[in-house]
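Missing here is one protein chain; the remaining ones are kept as they sit in the complex.
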Amino acid sequence: MLLLVAGTMTVLIVRNLFVATMLLGIVSFTMALIFVSLDAVDVAFTEAAVGAGISTVLYIGTLAMVGAQEKEKKTIAIGPLIICLAVGATLFYATYEMPAYGRATNPVQTHVAPRYIQDSPTEIGVPNMVTSVLASYRGYDTFGETTVIFTAGIGVMLILRQRRRRKQEEDEEEEEELRSSTSGSLTGLGSDHDLVPHVVAKLLIPFILVFALYVQFHGDYGPGGGFQAGVIFAAGFILYALVFGIDFARAVLDGKLVLFLMAAGVLLYGGVGIASMILGGAFLDYNLLADDAVHGQHLGILLIELGVGITVTAAMLSIFYAFVGRADIDIEQGD
Amino acid sequence: MFSEHFNYWVFIILLMLGLFTVMSRSNLIKKMIGLSLFQISVFLFYISMGKVTGGTAPIVVETLGNASEPVYSNPLPHVLILTAIVVGIATTALGLSLVVRIKETFGTVDEDEILALEEDS
Amino acid sequence: MIIYAVVAIAILVSIAMALARAILGPTSYDRILSANAIGTKTVLLIAVLGFLNGRPDFLDLALVYSLMNFIGTLAVLKYFKFGTLRGRLSASEKKS
Partner (left out) sequence: MIDLLLDVGTWILLIFGGVLLLITGFGLLRLPDLYSRIHAGGMADTLATFLIFTGLALQSGFTLVTVKLVLVIVFVFFTSPTSSYALAHASFVAGLKPDLKSYRDRDEEDE
């Protein structure tokens, strides 16, 4: 199974950009499969949702604006090759010092993990240890990561929102003419023959959204949680925007509202922390949120997962809007 | 011997491929793809460190009476990688948006051409 | 139990074949098709693996996979229909 991945990677190096994107999707699928076989269900969940779905869409969105041809270059870059081989050889040598794979006595397994595994069911009362570690023991980390996502969402928006300057290269204009002469824009309503995807998407979207909510709130008991649910929720909307056109999606969830939600998620997370501070504990100490410690932990995890979910949804959507909206601007000016 | 380190070797191969792509390709999007590969290889490394042979996913199962307590894989790497994936996609999006801007300003996404343009101006 | 393993191996072989098509495939559509097929087979493999390991409660994953597969394929096709890659495609058509 691992050989599959290696094979895919080799291919990834050689072909043109578009093909590389497709292959990246395939690699992502295979990778998630490997994660499942390595018992990392939550990670596989995220990888599947993010790698195969969202990142493909983003790469495609970029390619639509940039063009997919890579210049042919015959020379093999010798310098980087040597560096790579050197790094690889060093690491390869280092693996002989690594403890054998999968043994329970490895240093990684004996440090803090036993505590998480043994105590989290009684301390937190949540069956999914990944969730309890994520949201409770390492709540600070997760808060930081949510903020990073928030910042990235804002950054993409700022970079892509700016009006483009009038300085245009000739070939670029040609490209735009080509695009505007084709039957519609990337985000337009599509041709009449899109009936089947329309109907099917209309049928499926409500279920996708409900499923996202299920993932969000079932995250305590099974694989799932805020990050995954956020991505799935965003994916539902992206499907809607893809099939019906971005204007419809904007009508449902406005760009400003998305921004607001993005901030609201982070604020909810921070708010939980501050609330526990007000109640006399440390930042993000959920034990005090309810009368009983386990109950408080439950409530806290639920709330911050919700915050994470909202932020991730909104950030993904705003990134998607920014990319696709950019393509729209291009086309208007090309007319 | 072979099976004990196999995962690590695959990780190294992937890492080398990713690194090579980043360093040798002049196309910026290709560089981003190489970066993603690099990321994925690191994820694989972490997750294979957390695996315990014969273990099961770190979600508590109800054990019935005399059944022995199951072995769980290490949940900590899972947590780290889970967040890393989402952060990774966010940073990738940021990088791609920068690529789009570069394309608009310079009219190309090829690193060598951009450098040449810079020198001209 | 053996049956699960047998089916899992069959799925793996099938994935390998689809992968070969993705590598060889003369047109980009072939590659999309094989990516889609690999996605479907991954869904199957996850379900079978879940039963093989005796913890069949991870089917949420399979659902997410099929969803993402669908979205990815649609996005790519949308790009192909209205994007700018048409010139290249006719070039590869000549080859076939």
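A, B and C are the chain letters, set down in written order, and residue numbers restart from 1 in every chain.
Just so it is clear, a residue touches a chain if its C-beta (ideal position, glycine included) is under 8 Å from a C-beta of that chain, and two chains touch if they have at least 3 such contacts.
Because the structure is predicted, anything quoted here is derived from the model rather than measured.
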Among shown chains, those touching the left-out chain: A, C
Touching residues on subunit A - with respect to the absent chain: 191, 193-194, 196-197, 200, 203-204, 207
Touching residues on subunit C - with respect to the absent chain: 3-4, 6-7, 10-11, 13-18, 20-21, 27, 29-30, 32-34, 36-37, 40-41, 43-44, 47-48, 51, 56-57, 59-60, 62-63, 66-67, 69-70, 73-74, 77, 80-81, 86, 89-90, 93, 96
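One rule holds in what follows: only the chains that are shown with their structure count from here on.
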Computed distance of Cα centres, subunit C from subunit B, in Å: 20
Distance from subunit B to subunit A - Cα centre to Cα centre, in angstrom: 12
Multi-partner residues of subunit A (each touching 2 or more other chains): 41, 63, 67, 222-223
For subunit C, residues that touch 2 or more chains besides their own: 58
Contact set on subunit A toward subunit C in their complex: 1, 4, 7-8, 11, 16, 18-19, 22-23, 25-26, 29-30, 32-33, 36-37, 41, 44-45, 48-49, 52-53, 56-57, 60, 63-64, 67-69, 175, 178-179, 182-186, 188, 190-191, 197, 201, 204, 208, 211, 214-215, 218, 222-224, 228, 232, 235, 238-239, 242-243
Residues on subunit A engaged by subunit B in the complex (per definition of touch): 2, 5-6, 9-10, 12-13, 17, 20-21, 24, 27-28, 31, 34-35, 38-43, 46-47, 50-51, 54-55, 58-59, 61-63, 65-67, 70-71, 73, 76-77, 79-81, 83-85, 87-88, 91-92, 95-96, 98, 100-104, 106, 108-109, 112-113, 116-117, 121, 127-130, 133-134, 138, 141-142, 145, 148-149, 152-153, 155-156, 159-160, 162, 164-165, 167-169, 171-172, 221-223, 227, 231, 312, 315-316, 319, 322-323, 326
Subunit A contact footprint on subunit C (complex, rising order): 12, 15-16, 19, 22-23, 28, 31-32, 34-35, 38-39, 42, 45-46, 49, 57-58, 60-61, 63-65, 67-72, 74-76, 78-79, 81-86, 88
